[in-house]
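Notes follow the structure.
One chain of protein is taken out of this complex; the other chains stay put.
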Amino acid sequence: MEYFVQQLINGVTLGAIYGLIAIGYTMVYGIIGMINFAHGDIFMIGAFIGLITFLILGVAGITWVPLALAIVLIVAMLLTSVYGWTVERLAYRPLRGSHRLAPLISAIGMSIFLQNYVQLLQGARVRPMAPVVKGGVTLMEADGFAVQLSYVQILIVVVTVALMTIFALIIARTSLGRAQRACEQDRTMAALLGINVDRTISLTFVTGAGLAAVAGILFLVYYGVIDFYIGFLAGIKAFTAAVLGGIGSLPGAMLGGLLIGLIETFWSAYFTIEYKDVAAFSILVLVLIFRPTGLLGRPEVEKV
Amino acid sequence: MSLAEAETQSRDVHDKTVPSGARPLLTVDHLTMRFGGLVAVNDVSFAAGDAEITAIIGPNGAGKTTLFNCLTGFYKPTVGRLTLDSSGRQHFLERMDDFRISQKAHVGRTFQNIRLFPAMSVLENLMVAQHNALMRASGYSVLGLLGIGGYRKAEREAVDWARYWLEQVDLVDRADDNAGDLPYGAQRRLEIARAMCSRPVLLCLDEPAAGLNPRESAELNALLLYIKEKHQIGLLLIEHDMSVVMEISDHIVVLDYGRKISDGTPAFVRGDPTVIRAYLGEEEDDEIPPEVVADLAPVLAGTKPDPSDGEGR
């Protein structure tokens, strides 16, 4: 029982991180109908920018954790957004209206480029970071097994819930959200009605990258180690989360992220840790076979 | 039933007979298609005769293309039976996958927004249409790869069949050009030729005259009549251009808001007050001023230029 609760806590924490990345996939898919393969690498870049900012703050002597975290979050979100914007502007925007494979190949090219860019500039070896948020509370204890809820886990869940709430409000209430939903429905019509489609798509990438940056920082403070390759697997899993939740659906992405986090944690805890990456992938294939629209997705009516 | 009788007789909405008395090739029974809350096609029944041109007309959004997509398997109907009865065999189209409808039931179609294989040559487009026959001839590629069996001969025959259709649509000169490089009108003709290359017993044409100039439109009429006379197949036609519809159709089915509102010979439909009302967008109960009816009659008859097209003949 205690073991189960512990895994539940761990799974929710991991799921929160996947959910944040999955939003970026699902939004981009919703608006331009493509898989942004480079999104996992944007997450990785966010983690690196976060690491660098932490270190700079350390040098500057800002060590009060809440302040440092806030600064890191803001700086990393801003700088990672620039990457999101640039990727869209350089690799995807010129390809609108091109043949079907072009944006996908461009995206995978971008992903390879970003991985190697970071590898070259930041080195191939893993970067460990001293824990920023230490300690935790013991929830229950029995038979010598203590269920730990660390402050980092609380932080991750709180930040994720807060961000998702803000984000849901943006989509539901602001003109940006309206423009985004309009472009999702019908891009041509939205353009005719005076919505700046290019700008809306750019902003979608920018917000997606911002959320991925937060996910990157949370990943960094949770695991304490990053390297240039973390975006690859995290990207596939987050995409799986988006598909599981129903691609194009924002609540779906959050739900899917949570489920993937839980499944992966329980799989590692009760079966084998070596094959934990196989779990997410098997789910992806199973969902695609039995329920391609995902849990919350709407069936896609083919336009003939 | 004589033609004169048919022209005046009022027909029931669920009538599934062919007004000319021809053998029904396609029978649509209580077809309903729902998308979520929207009912795009609502309990439509009709029959289309063999070796006849049946036109489906109706205002935009009446459910014509949805009906086509149900017939050709791209949508699975919510309710209803679609029976194709050709050479003694019955096919229930609502149960078949889209590609099997072409493969087994031999229903061919064209699309409202032309769907060619733009990067392939005109001739290749027509060869792809004969895929299933050629696959068998090539021993599902195994014999073809080894160069044994009758594939060469089958391919030659397929080219000859393609050439025949290229002649009919006047595209022999462009046979080796990419389909995407053809002008619009030629692309429309090529799509019809491609559908015919698959040897259909029923050909469904989704607005074949859209975007054609009057000369091209007249040529299209001749082509469709030729297909009907020479190849003795059924044609199902969605069309807005009344000059095309009235001139070549044997039978017209009128849809409005997903329901069938009229069904009969061109002469009957032309005079049917429900049709006139639907085209004017009047409420059911309102009286139509006689002068409007007088104005509209020639439009429906196809003798006067359709105001929306701007060009007359």
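By written order: A and B. Residues from 1 in each chain.
Keep this in mind: a contact is a pair of C-beta atoms (placed from the backbone, for glycine too) under 8 Å apart; a residue touches a chain by one contact, two chains touch by 3 or more.
The criterion applied here is as follows: contacts and distances are computed from a predicted model.
The chain absent from the displayed complex carries the UniProt protein name "High-affinity branched-chain amino acid ABC transporter permease LivM", chosen from "High-affinity branched-chain amino acid ABC transporter permease LivM", "4'-phosphopantetheinyl transferase superfamily protein", "GntR family transcriptional regulator" or "3-oxoacyl-[acyl-carrier-protein] synthase 2". Taking the full assembly into account, the omitted chain touches A, B.
When the missing chain is restored to the complex, the residue among A:74, A:108, A:142 or A:166 that touches it is A:108. Residues 72-74, 98-103, 108-109, 111, 115-121, 123-125, 127-132, 134-135, 138, 140-141, 144-145, 151, 155-156, 159, 162-163, 166, 172-176, 194-195, 198 of subunit B touch the missing chain (whole complex, contact as defined above). Although one chain is hidden here, its contacts on subunit A can still be listed: residues 34-35, 37, 45, 48-49, 51-53, 55-56, 59, 78-79, 82-83, 85-86, 90-91, 93-106, 108-118, 120-123, 125, 127-130, 198, 232-233, 236, 239-240, 243, 272, 274-275, 277-278, 280-281, 284-285, 288-289, 292, 302, 304.
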